[in-house]
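Quick one: the structure is below, and I'll ask about it shortly.
Every protein chain except one is present and positioned as in the full complex.
Chain nomenclature is as follows: A and B, assigned in order of appearance, with residue numbering initiated at 1 for each chain independently.
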Amino acid sequence: MTEQAQWRAATPQALAWRRFDDEIVIYNDATGSTHQLGALASEVMLSLIQNPSGMDLRALVGALTARVEVAADLDVAIEVQRALDDLTELHLAARAPA
Amino acid sequence: MTVASRPVLGQVACTASAITSINMQSSINHNCSITSGLSPEKWKTLAAQWPTPYSGAGSATGTTSTTTTTTTTTTTRINSNQLLQQQLAGGGTSSTSSTTTSGTSSPYTSGGTTSPYTSGGTTSPYTSGTSSPYYAATSPYYAATNTATMYHCPTTGLGGHVFSQKTMLEVIDVTTGGLGSLGRYTVAALLNARSGRTPMLSETTVRAMWNDLLNRGYYEPTAGIRWGAAEIVAYIKTTIA
Partner (left out) sequence: MIVSELPDGELHRLLGRSGLRLRLGPIVANIASPFETVEAALALHYASHEVLPDSEFADFHVAVDPVPGLRRWIRPQAYFRFDANPPFNPLAASQAFPLLEWGLNWCISAHCHQYLIIHGAVVERAGRALVMPAPPGSGKSTLCAALVARGWRLLSDELTLIDVETRRFVPLPRPVSLKNESIRIIAEFWPEARMSPVVHDTLKGSVAHVRPPSASVQLADQTAVPGWIVLPAFRAGEPMALTPLAKSTGFMRLVENAFNYSVLGRRGFDILADVVAASDCREFRYGGQLNDAIAVFDDLARVR
């Protein structure tokens, strides 16, 4: 079920972000909060903003691995899901309604 | 980005997706997360109740200015308070959709001299011909119901000629082509923004989406991210309940 769930940026219009090397800092005008995202979370977030129609886990993993090199021992799907969970908790991402 | 210059994700796995936050507020602005916009189809069914200055009903004149004085003498009579409440509520159903007729049902007139608001047949400020704010041709509530708003006009602020000679209402029915789909959803987004249903998507932003796409070929929701027509439509759909 998780793999088919669609995710999207919660309020893309409310966001401002800057990239510094591998990471991004992002401001959410909807919450007034500012976040520093690690490399993987940054790529996930930017993918979601780029695709407002929503992305499932498989598409996110595909987008990530197409853009950056990933260590062989990293379970990308688990890390991406973890990032999605964190981003959702921070109101940066949201699960799209079924 | 060049992969060669970037460290490989996962080498320091515990920080690959690390997130640090500084939360200025303990709760989100709920207005920003509520999706309560109406679809293009729904706005089509509510064509007579669009929020001013937009109008779906009436003939296309290219403007939203008032026209004839017939409104003061014929069938339209509206409880202005009800209409204002409808507009503020975003166009809910109304039983006063400008077709009721009555010479005495208005709370502002009694047709005779017994109304608390009138001292004579035609001297009431609320009923006398063209001087009534509610019945005159220049009434803000009547103006919109008699002239349908064009898609491309100063009122909408939507540039270009993609839908030349088409009203906003007519564009809702256009489903062909990338811009066709964008057009109908732009109409819905404008009406949703105007009626306060989508606080995080303002009319200004809706206009910017359309005009930037037309002029630059893309819209940037945030610096560095480019949306085409499909992405804009997808985003507007997320604001529709």
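Please note the rule applied: a residue touches a chain if its C-beta (ideal position, glycine included) is under 8 Å from a C-beta of that chain, and two chains touch if they have at least 3 such contacts.
The shown structure was predicted, so the numbers you read here are calculated from the model rather than taken from an experiment.
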It is residues of chain A that touch the chain not shown, namely 16, 18, 20-21, 23-25, 27, 29, 32, 34, 36
What does the interface between chain B and the hidden chain look like in terms of residue numbers?
20, 22, 24
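Here is the rule we go by: only the chains that are shown with their structure count from here on.
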Quick one: chain A and chain B, Cα centre-to-centre, how many Å?
32
Note which residues of chain B are touching chain A in the complex, please.
1, 3, 6-11, 13, 15-25, 28-29, 32-33, 200-201, 205, 221-225, 227, 230-232, 234-235, 237-238
Parts of chain A lying in touch with chain B, wherever the complex brings them together
8, 10-17, 19, 21-22, 29-41, 43-44, 46, 49-54, 64, 67-71, 73-74, 76, 79-80, 82-83, 86-87, 90-91, 94, 96
